[in-house]
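Shown here: the complex without one of its protein chains, the others still in place.
The letters A and B name the chains in turn, as written, and every chain counts its residues from 1.
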Amino acid sequence: MTKTQNIGTRLNISTNTLNKEDLPGDFALWIFIFAEMLAFGVLFVAYAFARAKDVAIFNESQLTLSLSSGVINTLVLITSSYFVVRGVSAIKHGSSKHCAYFLTGAFLLGGVFVCVKMWEFNAKFSAGITMSTNNFYMFYLSLTFFHFMHVLMGMVILGYIIIKSLRSGYSVQDYVGVETGASFWHMVDFLWIILFPLIYIIR
Amino acid sequence: MKYASQAVAKPYFIAAIALFLGQILFGLIMGLQYVVGDFLFPAIPFNVARMVHTNLLIVWLLFGFMGASYYLIPEESETELFSPKLAIITFWVFLVAGAITVLGYLMVPYASLAKWTGNDLLNTMGREFLEQPLPTKVGIVLVALSWLFNIVMTVLKGRKTAISMVLTLGMLGLAAFWLFSFYNPVNLVKDKFYWWWVVHLWVEGVWELILGAMLAFVLIKVTGVDREVIEKWLYVIITMTLVTGIIGTGHHYFYIGLPEYWLWWGSIFSALEPIPFLMMTIFAFNMVNKRRRDHPNKAAVIWALGTSVVAFLGAGLWGFLHTLAPVNYYTHGTQLTAAHGHLAFYGAYALVVLTMISYAMPILRGRAANSEKAQVMEMWSFWLMTVSMFVIALLLTGAGIVQVWLQRVSETPMGFMAVQDQLAIFYWAREAVGVVFLIGLLLYIWSFFVKDKSPVLA
Partner (left out) sequence: MMSDIQKTENKPNYFSTAIWLVLVALTIVSFCIGETGMQGQDVMLTLLAITMIKSQLVANYFMGLYKTKLLWRGIMFSYFVIVGGLIALAYLKGIP
């Protein structure tokens, strides 16, 4: 890198700091995102402290979880989040069609997540495991279920945006709706990224 | 007044204030009975006074909600009310049924009342807050359905706004959850489980939607801030309310025979219930700060801001105080609950109804706002009532802490009645402050009759 380029980059950075963008999407949704993160955060911490009181049972029960379905779902969500990023990038350059395609990809991956999760729930329920079995399963079922509901809600939002963008409802000038839905979907991913190692791996 | 049919709100508001006065009088009777046990005995025993106090509260708030929605919905929908006549008939039916029920409580022994009103056919009576005889319970269903029908038909034929949607959803929930008052399983645990579906899901669920919609409406009117901005906040607030409030029902399920996971679910989700209330406070102040006009009705602005603050304190903070399972293990059903109940009901629901009345009543009487003299009087009544209710909550909190200590924590725990004797000083002080509250309320009522030659210009 030459010296002039270096200065250019620096200047670029400084102008960037002067013109900081707002949060992507609707600010009201961000308040919701922060509140949701707080709710999950409290649940994560509660899990950790409940475990500290009963390490043996938590470690033993954790072994019965399907690590492979957990990792598949992690990869699925990360990839769908990536598709959402591409979808937002497409609409920023005015391509409603590409935006819809990428978001449809994300939506379908959401569907894969839901199927894998239902298979997992089914396996646990048919093994006679309920929320009253022990505290580990109580947290496992609660946390994954609440997260599951968020995936479903995220899919509803994505579905709405896909239909609207297929009808060219967004443009280079107006894509706040896409960014809002995208932010929600990334939050779902963000929370799962913490949930997965916490419940499935760390022992 | 933009639409002639909005006028049906007026009798509802007047009835609400009259019943509010009745509630406070019975509250004072009961407050005295805490320390002078045989006061007015046997004419009005404590259990009857309590029943009248709590039932009147619910009924006057319902009158307030109904009046508010008959005022608000035509304006939001930009059309006349579907049937003003039905609204007036409903008003009289509800008022007469309510009056007969209260007279029944006061004149007839409860057991006889139960026998005469067909409690054998469908056993629903004898449960806290759901004491109403069967005909009254059915009457409430009919009144709620007529109200809902009228509002839904109005919304359908007119403009559909976020505020009217949220309000209608809240009313729908109110009517739906009331149906659980008819379900009274023999198993006490099941009974309590569903009992909370009426009690909790009303006040910590669907009523909050009604509250949010009413507050948003008044804020749009008095601040002139863009509807879009206010509606967005409303959506976020009600979503948070439902997310935290529905599962938050679990905070009533501690140690009463329900599965252990409720200790976690109830604690965690109800601990988050203050968030929507905090958001409501920030929202209200933000909107007032960003106001595009200074509405002549300054009193209404104070009531609205007061609602958001006291609702947060009473419902949010005082609720949080004893919502975690390990804390509730000690505080369950003590005076702390009473402190929370008083400040939350006053802050969230009494104040929002008074906000709505304060905003709408001058317009219903043909002016944008009351004269300055009347408004100043109203503000005085706001401060008298709010401060005294806050002090009552503090006194009951003090009583609750002493009670928990003497009765449940101490090495040598005392019996319930012995502890109550120790709390007499708190109860006397509460009664005195209660009188101040009554003075505030009387001042409020008086402000309606103030005649001033120089009305404020619209």
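Definition applied: a contact is a pair of C-beta atoms (placed from the backbone, for glycine too) under 8 Å apart; a residue touches a chain by one contact, two chains touch by 3 or more.
Note that this is a predicted model, so its numbers are computed, not measured.
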| item | value |
| --- | --- |
| Missing chain: touched chains present in the view | A |
| Of A:V45, A:M118 or A:V156, the residue in touch with the unshown chain | A:V45 |
| Missing-chain contacts mapped onto chain A | 16, 20-24, 34, 37, 41, 44-45, 48-49, 51-53, 55, 59, 67, 71, 74-75, 78-79, 81-82, 84-86, 88-89, 93, 182-183, 186-187, 189-190, 193-194, 196-198, 200-203 |
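Operating definition for what follows: only the chains that are shown with their structure count from here on.
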| item | value |
| --- | --- |
| Chain A-chain B separation of Cα centroids, rounded to whole Å | 38 |
| Residue numbers on chain B that touch chain A, as the complex places them | 232-233, 235-236, 239-240, 243-244, 259-261, 264-265, 268-269, 271-272, 275, 279 |
| In the complex, chain A residues that touch chain B | 26, 28-29, 31-32, 35-36, 38-39, 42-43, 46, 50, 131-132, 138-139, 142 |
